[in-house]
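Excluded from the complex is one protein chain; the other protein chains are retained at their positions.
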Amino acid sequence: MSDHSLPAPSSPAVSLAAPRSLGGRARPSINRSGALVEVWLRAHTALTLAFLYLPIVVVVVFSFNTADRVTDWDGFGLRWYEHVLNDRQIQRYFLNSVIVGLATAIIATIIGTMAALGIQRAPRWFRVPFDAITYVSVIVPELVIALATLIFFATTIGRGGIVQGMTGGPEIGFGYHTIVSALALFNISLVLLLVRARLSSMDRTMVEASYDLFGTPWRTFWQITFPQLLPAVVAGFLLSFTFAFDDYLITTFLNGRGTSTIPLYVFSSIRKGVTPATNAVAAIILLVTLTLLLVGQFVLSRNARRVGARNSGGVAGIVTESQGG
Amino acid sequence: MTVSPSVAENSPTPSTAAGLRAGAAGGTRSATDAHPDVELIGVTKRFGDVVAVDRMNLSIPASSFTSLLGPSGCGKTTTLRMIAGFEQPTEGEILLAGRPIAGVPPYQRNVNTVFQHYALFPHMDVAQNVGYGLRQRKVAKAEEQRRVGEALELVRLGGYAKRRTWEMSGGQQQRVALARALVNHPTVLLLDEPLGALDLKLRKEMQLELKALQQEVGITFVYVTHDQEEALTMSDVIVVMRDGLVQQMGGPSDLYEQPRNRFVADFIGSSNFIAGTIASSDGDDRVTISSERGLTLHGRITDRSASPAIGDTVTVVVRPERLEVAAGDAATATGWTAVAGRINQGTYLGDQTEYRVHTDQAGELIVRLQNTMGANIGQSLGPGDPVVVRWREEANLVLVA
Partner (left out) sequence: MTATAPADEGRLASPRPARAGHSRAGWLAALLVLPAAAWYLVLLVIPLGIIFVFSFGTRAPTGGYIAGFSFDNYAAALENSEPFVTSLTLSISSTLLCLLVGLPLAYFIATRAGKRKALFMVLLVIPFWTSFLIRTYAWLLILGPEGITGFLGDAFGAPRFRILGTEFGVLIGLVYGYLPLMVFPLYVTLERMDRTLVEASKDLGAGRWATFRQVTLPIALPGLITGSILVFIPMMGEYVIPEILGYGQVYTIGSALVLRFLEARNWPAGAAYAAVLILIMLVTITLYLWFTNRGRQTRDVSVL
């Protein structure tokens, strides 16, 4: 990301030294306030990062508490991890989360990538509303999506819904399929935006060079275009998995019998009163998502090294890249 | 399109260049030797209202180094892209080795391109880049390796096969791009300002190298540039373009010595222009011209197809290095044109000295004198000195347009 940027910004010392040499009476005071600004900027950054990481650290630390109650402190230990990992119910929730996460990520990655590739060639009359809907799907509050799809599913495939009315059989009802299809909506758009950002920053002469060297469109796609899109696709997959894995809202409204996931467990134990087990579960969720991020970061930066200095920001780079136009 | 390389490939080749030449000649040319490699017949390309290329007729001789030369936006790249197949002509027809290629996609044309910014694939090393075209045509692995090796030798990148392209210098990347195209033995190699991104010194080097390479492999090069010096250095044939129209086509000396119109005379080399009307004509191409300010000039019409009448306005072109400066009172001889004037400015340029001389009869004239040994009389001339500028009548080129 940043490798094309301007020369590394000068350190404060350098940037302050330059104007001083120009002399003049007003200068020193400007410099003093300038130095203050620099100090303030650093302090602000440090404090904000501390603010961002404080909760994460707190959860991890609390999860090692061996006491019976959250509020007591009895020393470090893995007691509650053991407890949680041996709990059949919790295992089931984890499994459900992984199923939902994987299914959503696969669907979102495939459909989102396809759409990103297709939409550039679509006619304007189609592209403009399509883009608008994409943005809406990303930005509309999740609660609205959750409730709207709840009603939609209830009136179509729910008990006494349209489908049952037509077939006369048993209702299809709620389950993985309702959760995953609603979660995929947001994540398709996410992948679409990530891949499209990458696509538009790609050097398209590469594609022409391939055509020029007898590469058919099909082979050109797989040999030239796709390898360059891969970082965005990988980032999209990992992000979708994470978002689906720890989703609460959509899952709570659209789940069926036996498809509760781990965030639902966490939420309900917040309602009922947290236990040290909750902390351990929370820490495990953190661990899973962080591992994915690190894996992604590793894969992408290795890929970046292979492909030259571009997109050296890994997952972070891809995510930020997609923020651009 | 002939896609397969010639059978002769199997026999061990004495030199890498010979190997490439065998491919080019045997694979695509021998059967249709009568045809020029590329022919454009009445080709027009419009982008909306913009006419990028206007009714272009062009016939590019086989095995030639042909340059498309012209100012920015004159349609050079568009022409090249139509030959490569990235654009389709709005009107007209393009023949490749005698066959029309309308609708044939780029990947089925036996044409390769060296892109301006090289367009090397970042996720492949040098050898993979160079072998890309061969792999698309399903050339056997061993064969691919051999030919890639040959092509890399040819561009003097023998030891670089496993390098990452983005680790290489601009000049090296340039050569990888060249090898990647040449390895396929294209009928025509297209180059779109391939030296544009290099610094001046490297550029000069690469110019000579490219020219030598082209002669070695004998493949037709179509080279796009807006640098007239570059075109003159390298080309067998130069096509001068302006606003989508071909202005003149010919060898470097043809264009310099016989520019057909003012644009060409101005674009290639520098020129003095003297406006006037035709006073008399010998019926052929020799005419006498009286300039607006009463100077009489004898000269030759460069464009044979033009047949101007007495009284038509024309422009006389004289190249600055054909002019001489003599002392203010020098006598005029027959067969010479002479004008009196005063030195305006003298600029020392190292190998030569350029004078701007103000004359009443011909306006400001630019004179370039070689600073050869013992010929440095020029150095004694300063602003305001009265001089006579004179030149042989053969130097007068009469342009009708």
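First chain written, first letter: the chains are A and B, and each begins at residue 1.
We adopt the following convention: a residue touches a chain if its C-beta (ideal position, glycine included) is under 8 Å from a C-beta of that chain, and two chains touch if they have at least 3 such contacts.
Predicted model only: the values in this text are computed from it and were never measured.
May I ask which residue of A:90, A:172, A:188 or A:234 touches the chain that does not appear here?
A:188
Out of B:57, B:88, B:280 or B:296, which touches the unshown chain?
Final answer for the missing-chain contact: B:88.
Quickly run down the residues of chain A that touch the omitted chain.
1-2, 4-6, 8-9, 12, 30, 33-34, 37-38, 40-42, 44-45, 48-49, 51-56, 58-59, 62, 70-71, 111-112, 114-115, 117-123, 126, 130, 133-145, 147-152, 155, 181-182, 184-185, 188, 192-193, 201, 203-205, 207-208, 211, 217, 239, 242, 245-246, 248-249, 263, 266-267, 270, 274, 278-279, 282, 285-286, 289-290, 292-293, 297, 312-317, 319-325
Simple rule for what comes next: only the chains that are shown with their structure count from here on.
Per the contact definition, I'd like the list of chain A residues that touch chain B in the complex.
203, 205-206, 208-217, 219-220, 223-224, 227-228, 306-310
Quick check on the complex: what are the chain B residues that touch chain A?
It comes out as residues 3, 84-86, 105-108, 111-113, 115, 117, 119-123, 132-133, 136-137, 164, 166, 180-181, 184.
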